[in-house]
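Omission of a single protein chain aside, the complex is shown with its protein chains in their original locations.
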Amino acid sequence: MSKSRMEAFSDGVIAIIITIMVLELRPPHGIDLAALYPLIPKFLSYALSFIFLGIYWNNHHHLLQAAKHVDGRILWANLHLLFWLSLIPFATAWMGENHIASWPVALYGLVLLLAAIAYFILTRTLIALHGQDSTIATAIGSDFKGKISVVLYAVALPLAFISTLISSAIYVGVAIIWLIPDKRIERKVAA
Amino acid sequence: MSKSRMEAFSDGVIAIIITIMVLELRPPHGIDLAALYPLIPKFLSYALSFIFLGIYWNNHHHLLQAAKHVDGRILWANLHLLFWLSLIPFATAWMGENHIASWPVALYGLVLLLAAIAYFILTRTLIALHGQDSTIATAIGSDFKGKISVVLYAVALPLAFISTLISSAIYVGVAIIWLIPDKRIERKVAA
Amino acid sequence: MSKSRMEAFSDGVIAIIITIMVLELRPPHGIDLAALYPLIPKFLSYALSFIFLGIYWNNHHHLLQAAKHVDGRILWANLHLLFWLSLIPFATAWMGENHIASWPVALYGLVLLLAAIAYFILTRTLIALHGQDSTIATAIGSDFKGKISVVLYAVALPLAFISTLISSAIYVGVAIIWLIPDKRIERKVAA
Partner (left out) sequence: MSKSRMEAFSDGVIAIIITIMVLELRPPHGIDLAALYPLIPKFLSYALSFIFLGIYWNNHHHLLQAAKHVDGRILWANLHLLFWLSLIPFATAWMGENHIASWPVALYGLVLLLAAIAYFILTRTLIALHGQDSTIATAIGSDFKGKISVVLYAVALPLAFISTLISSAIYVGVAIIWLIPDKRIERKVAA
């Protein structure tokens, strides 16, 4: 079974998710700079979610390039990932509208956590199909970033009820881990 | 006539349908967990529709892989299917907003029924073009799942006025039939 | 310059236009059948626009298959067509909300007219690039349907102020002309 349509469909869904989030940024009624102030938390939430979805798209791109073929199980593992990603606009909007309150921040982390788990399942399903010695298994490797992300989300989630600032900082931290080019962090981990 | 653009267009439409449904999940004004409770029926409706659209995309993917070429009639049979699928967000929103009332549940079933019939017409049009001995005719086979789905939707529809719970359970049941890997159920049917 | 990305981009835009129209079908607050009645003109407008966009996609698909290459002028002729198509959801919504009043019906016809002219320009630009003896010039031929559509829209437009029913009937008539398989009407015209 060819992987190209699964790539095209995922591209379509992620492109739409990343774009409809901006619909939450409603133009204010005022016409001066002050009218934009209440939009700042929404804008920051949007930018953060844009980066997270960009990371997922980048990783998905790399992952599928290493894959040779897909089967029905992988199509569903992929749809499972897209399902949690599709909830990011909702979680972003709730967080953005409420100036970073505890429950919205925790829900945001929960959606990120479930997406990270879904991504992990997708990598395992791909390795199961291609074998432990395949290029894709080697490319995924120990998946340090994937595992540490799950741990960090799981930590950030309850912390949202103590300090939403710390939780938000952890989310930003996870994004930074992924934005740093692979080689460097891999060498650090190897050291 | 090449089938690749028809695949790409269908991917685009299904990707958008599956994603805009999430726009119905409006962020609540409250900021605690209780604010999310009224969204539960909407979320469940969304998840069910996501699974149905995922099943359609999966089946469409498999169907088109077995097809060698398409013609004008098939393009229209495909657009006919996409038309009914495009009404799923509307039916989902009506059902989700009304905590599973009779008419919304019946309408949801009707849209699913009409989409299932449109899919059936698409398979027949494809077989008519490729011939009874073609790979695609063999791949579709007796189309047990397709036929039983139509029957189940037709049964669930009037039942919505007696018990929306039974109707909903039947919809979930149809989804489960399609989620079970093909081989197993085919062997069971063959036995 | 390769035509594949122009096809992909057009597919994307048309897929989105065809799908966001359904967002106008807001779920009613009532939960019985009567609650759906006010949506009937919206639904009919949606169905008509879906068919028109389906016709455009079909024709675009056929046209581009006959094309060998594209240049900057064709990219812009194509974007010009997509611009008018992108206004169909707006015209559809205004017509659907106002139970087929004169101005909305006329505006709908105007958008269809401008899209038909843009499509005509696109075919001429393609012929200019490929030459009068090219496959694409032969495939387009006398373009009877294209010309008669422009004439019919131009007639239907002022008629909207006398009878919106006649205008609407002409729009439906144009759609039917395009839905009838090519061969038959071409033979009739040739006779």
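Chains here go by letter, A, B and C, matching the order in which they are written, and residues are numbered from 1 within each.
Operating definition for what follows: contacts are C-beta pairs under 8 Å (C-beta built on N, C-alpha and C of every residue); 3 or more make two chains touch, one makes a residue touch a chain.
Since this is a predicted model, take the numbers as computed values, not measurements.
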| item | value |
| --- | --- |
| Option touching the unshown chain, where A:Ile20, A:Leu44 or A:Ala101 are the choices | A:Ile20 |
| Touch with the omitted chain, as defined above, among A:Ser2, A:Asn58 or A:Thr138 | A:Asn58 |
| Touching residues (missing chain, whole complex) on chain A | 7-8, 11-12, 14-16, 18-20, 22-23, 25-29, 31-33, 35-36, 47, 50, 54, 57-58, 61-62, 65, 179, 181-182 |
| Chain C, residues in touch with the chain not shown (by the definition above) | 1-2, 5-6, 8-9, 12-13, 15-17, 20, 23, 72-73, 75-76, 79, 82-83, 86-87, 89-90, 93-94, 97-98, 101-104, 107 |
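Keep this in mind: only the chains that are shown with their structure count from here on.
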| item | value |
| --- | --- |
| Copy-to-copy rotation for chain B and chain C - C-alpha atoms, rounded to a multiple of 5° | 90 |
| Distance-maximising chain from chain C - centres being C-alpha averages | A |
| Centre-to-centre distance between chain C and chain B (centres being mean Cα positions), rounded to whole Å | 27 |
| Inter-chain centre distance, chain A versus chain C - centres from mean C-alpha coordinates, in Å | 38 |
| For chain A, residues contacting two or more additional chains | 12 |
